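In this view, the complex is presented without one of its protein chains, the others remaining in place.
Let's look at chain A:
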Amino acid sequence: MGTDSDLAAVLQSLHPSYGDTGLIGADPKLCAQALRVDGVAVSVTAGSGLSELLWSTAGASAWLEDLQFTLGQGPALEVAASCRSVLVADLSRVSADRWPVLLPEATALGVGAIFCLPLAIGSACLGTMTLQRTAAGPLPDAGLTDARLVANALISILLESGPQREAFANAADSSAFYRAAVHQASGMVSVQAGISLAQALLRLRAHAYRHGRPVVEVAEDVVARRLAFHNDENGPDIPAGEGTEGP
């Protein structure tokens, strides 16, 4: 259960990261606990509509971000586009055509409620903070205030253009980039299949979705050369002796 001291601890610990943990320090689990939800995820959006997961609790929250990235639909994309919060107190009451592919997947993950807030400054949306809970039900007013406190504290961290951002931009630390493998694999697949980077990413996404796997995992197989996409007629090639690439 979240308490005041939890929220104080979260605000106290939020700082730009100095280690290899990405742009945001602090413990996402503690943050979720303080906000009385089951998980939290923070993504930022790059040009070209690609997003990067910066910070999240393990499990459903990370999965939900991956699913949205793979499928190209979901609350985080709506929030990033509109710069307005999307608060879904009960996922089972959302009309099926709003996020037709995502909804059943999210329900299967056991997600009952999603609260997605923009990380906005002025009219510009830097990214999103998504809270999810297994139990359906609205976020209480006090909870929403605390969520906005945390969201704003996150913005102030992201705006600090310190050496961390410089190091991040120059790939000085590869472990800090959650979707690094996806972009590396896009590069490799574009050469393998002789297609554009955008098409390569689409093929990775399609493959991930078809096999019910996170796109990052599929990308890691490509990077490790366990999986290749040499021509688009017969799907990906699997090098001999490596077996199939999972269920």
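In the analysis below, contacts are C-beta pairs under 8 Å (C-beta built on N, C-alpha and C of every residue); 3 or more make two chains touch, one makes a residue touch a chain; residues count from 1.
One rule holds for everything that comes next: contacts and distances are computed from a predicted model.
Novice: Leaving aside the chains you can see, what is the UniProt protein name of the one that's missing? Options: "GAF and ANTAR domain-containing protein", "3-phenylpropionate/cinnamic acid dioxygenase subunit alpha", "Molybdopterin oxidoreductase" or "Energy-coupling factor ABC transporter ATP-binding protein".
Specialist: UniProt lists the chain that is not shown as "GAF and ANTAR domain-containing protein".
Novice: Among A:Leu30, A:Leu87 or A:Ala153, which residue is in contact with the omitted chain in the full complex?
Specialist: A:Ala153
Novice: At which residues does chain A meet the chain that is not included here?
Specialist: Here the touching residues of chain A are 4, 7-8, 11-12, 14, 44-48, 50, 52, 120-126, 145-146, 148-149, 152-153, 155-156, 158-159, 161, 165-166, 168-171, 177, 180, 182-192, 197, 223.
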